[in-house]
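One structure coming up, written as structure tokens, with questions to follow.
In this view, the complex is presented without one of its protein chains, the others remaining in place.
Chain naming follows the written order as A, B and C, and within any one chain the residues start at number 1.
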């Protein structure tokens, strides 16, 4: 029976500010990218998120980011590799303590936002993230963009890189994402998205923007929970996968 | 052969700002209260401090504080017990990851600044700190003020409370500290301080402000490293203890 | 023709986090308490809020708070009076620059959250807020709780204190608020609230929790915009006041 992972960002509230509907998304996903306090998530938010993940039987991953609450980790920050590695290690430790208190622990790492995008190509920051995960000591799998520099560096360091596909994004025939500057970058139709993700999980291919069928080597599918539409899309994808006899389980 | 612990605050630099002479103080103390990022210490400062502590064979403790960089953790913050417990647990996990990467780990906890002073009497905050240490899972000893509410709560929770004396402070005949509002609150003469600390380590007594000899049940002596004078005082206390055949070693 | 002011908190979003429906509340109120960045509001949020206030012809006030983003300014922070006065003055200047760029300026000050509640009784913090407003140089009116220490100090300093009533709160017969620990602290029925606020605006009295009619000397009514229900309540109060021929205009 084929299976695949569904991952989503959670724990992104901060203090009095609420972000996303984590309770709803926990009913759809198998892996939770939990914010660690540097781009989002305060300790009490993180603690509650971990308890909720455990209750929902969802695997906890560390969503590490640049130190930038005001920018939600979505702005490149030109920190030194040492600073970045230490910041990531700090975040891993903090989340681990809260996840363990909730009865679980960190099972994988996913870089967030600008850090995720930067280490697609930025050698030093990619290496810093890998170094931090190695220093943490558990050799956790890392969820990354296929073809990214970080993925290669994780592999070279003996970590397990896990490639992910984006449910609601259009892909070019060469397997890269259609740029968000293009009008058709994002897919909005749940039926189209679901059909494509079933194809991915069962055949290892997706339909690209030009209609061609291309290989896609991804062990996880990224869905979103920050809007009502996104939550509904995630639920549709899960339901579609299950009705196609694809099992949903975490890669970690 | 009698022995006692010497502890001091370290890792209190932040970004471009330097605080204290940690390298110097590491030559005198056996236990290092390492800032965890909420009142002082950024991840790179903490990481370096942990490496330096390991190199100097100094035991690492977690110096947890209120979330208040602008106030250096010296201002009471009326957070909820849940917020406080989660903040402390977050700090413990963060430091643990950096300390382990340096080849060691957290061996004890010492609340910092306003948190230290608050939990002398504040029931809910004292319990929150104890709860966080329990949740961390290693049942670490806690360094506290003798007679404090937190000390009683730590004991009740099955943790090991460790009482400390302050090398450079005058004590009232009842064992409480002479208030800093009094002119003679602080001792400045290394010879006087050293003699008193030798007495503490060898006989379990100190000379109070009125000249009376009083019992003082302390397993650790707190010294400072934030000024040149403080560093010299710490070195004098260590030298004095050693010349009196008192061994310096951590309680943890 | 009688008139009264309606005030509400706005500009409380921060970075990627959205708080409240400012656009909706601007259609109901005459005065906007704009967050200044210390408890909520980043510079871009504040700038946009000021432009929206100007476009809606709503008067801008400075909603100054303790330096505590993680706690949304709702936790007492035991800062020194000097720190508090400087923090408030800093916030006033920052908002003034953004408000002027939007074509207006600060017309009044309202302390936020824990600061508002603290200076009901805390002499030193109350004086610090007053000192900061004096130092700002424009002798702005201050929106405060009737009977508060801060109100008396503002008056003594030559500032104009403006008392406010809370539309959705029950009052004791002595004019104090029914504690939030009581089940009936908050009023939920728009009709009841509206009738009471019309009474306030036209007769200077309100109906207290025991049904007695008591005097209430308030120039402004505080409404909320953080939930859909609150926005609807604000709109109902405004509509009710206008239908009773009460004009809505800022006190400032």
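Criterion: contacts are C-beta pairs under 8 Å (C-beta built on N, C-alpha and C of every residue); 3 or more make two chains touch, one makes a residue touch a chain.
Everything numeric in this text was worked out from a predicted model, so none of it was measured.
Peer 1: So which of B:72, B:116, B:136 or B:171 would be touching the chain we can't see?
Peer 2: Final answer for the missing-chain contact: B:72.
Peer 1: Touching the absent chain in the whole complex: find that residue among A:12, A:52 or A:68.
Peer 2: For the chain that is not drawn, the touching residue is A:68.
Peer 1: May I ask which residue of B:5, B:22, B:42 or B:219 touches the chain that does not appear here?
Peer 2: B:42
Peer 1: Using the touch definition up top, pick the residue from C:37, C:111 or C:225 that touches the left-out chain.
Peer 2: Of these options, the touching residue for the absent chain is C:37.
Peer 1: Would you indicate which residue among C:47, C:129 or C:198 is in contact with the undisplayed chain?
Peer 2: Candidates C:47, C:129 or C:198; residue touching the omitted chain: C:47.
Peer 1: State which residues belonging to chain A touch the missing partner chain.
Peer 2: So the residues of chain A touching the unseen chain are 67-68, 70-71, 75-79, 83, 114.
Peer 1: Which parts of chain B are in contact with the chain that was left out?
Peer 2: Residues 13-19, 40, 42, 69-72, 74 of chain B touch the chain absent from view.
Peer 1: Identify the residues of chain C touching the omitted chain, counting contacts across the whole complex.
Peer 2: Here the touching residues of chain C are 37, 42-44, 46-47, 82-83, 86-87, 89-98, 100-101, 135-137.
Here, only the chains that are shown with their structure count from here on.
Peer 1: With centres defined as the mean C-alpha position, give me the chain A-chain B separation in Å.
Peer 2: Centre-to-centre distance between chain A and chain B: 40 Å.
Peer 1: Where in chain A do residues touch at least two different other chains?
Peer 2: 42
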